[in-house]
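Of the protein chains in this complex, one is absent; all others appear in place.
And then chain A:
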């Protein structure tokens, strides 16, 4: 009996803990999100860990209000959109494969409008 309880407890521990993020949009990208620049989001619990890859899919389904092709191209962001994870270039963090941690800060800045 105890062993079953122990195994069940271990199985539950493998499921990813809820991940809370601050997602920000800048440089004009906020236009696609109702003009709101900062979104405090909590990603739903799921067995697979959250990477940037599935975060993008989630943003497309949940937050993106219009013109998805202006933000996402295939698997990744549109060329011209910079991604910062905790104020660092996502190229240094593994880009799409970066594993999100709780309280991370992800910023999407569009460079498509010059100034």
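FYI, a residue touches a chain if its C-beta (ideal position, glycine included) is under 8 Å from a C-beta of that chain, and two chains touch if they have at least 3 such contacts; residues count from 1.
In this section, contacts and distances are computed from a predicted model.
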If you had to name the missing chain as UniProt does, which of "Palmitoyltransferase", "Cytoplasmic tRNA 2-thiolation protein 2", "SAGA-associated factor 11" or "BHLH domain-containing protein" would it be?
-> "Cytoplasmic tRNA 2-thiolation protein 2"
Quickly run down the residues of chain A that touch the omitted chain.
-> 26-28, 30-31, 66-67, 69-70, 78-80, 82, 84, 87-89, 91-95, 107, 109, 111-115
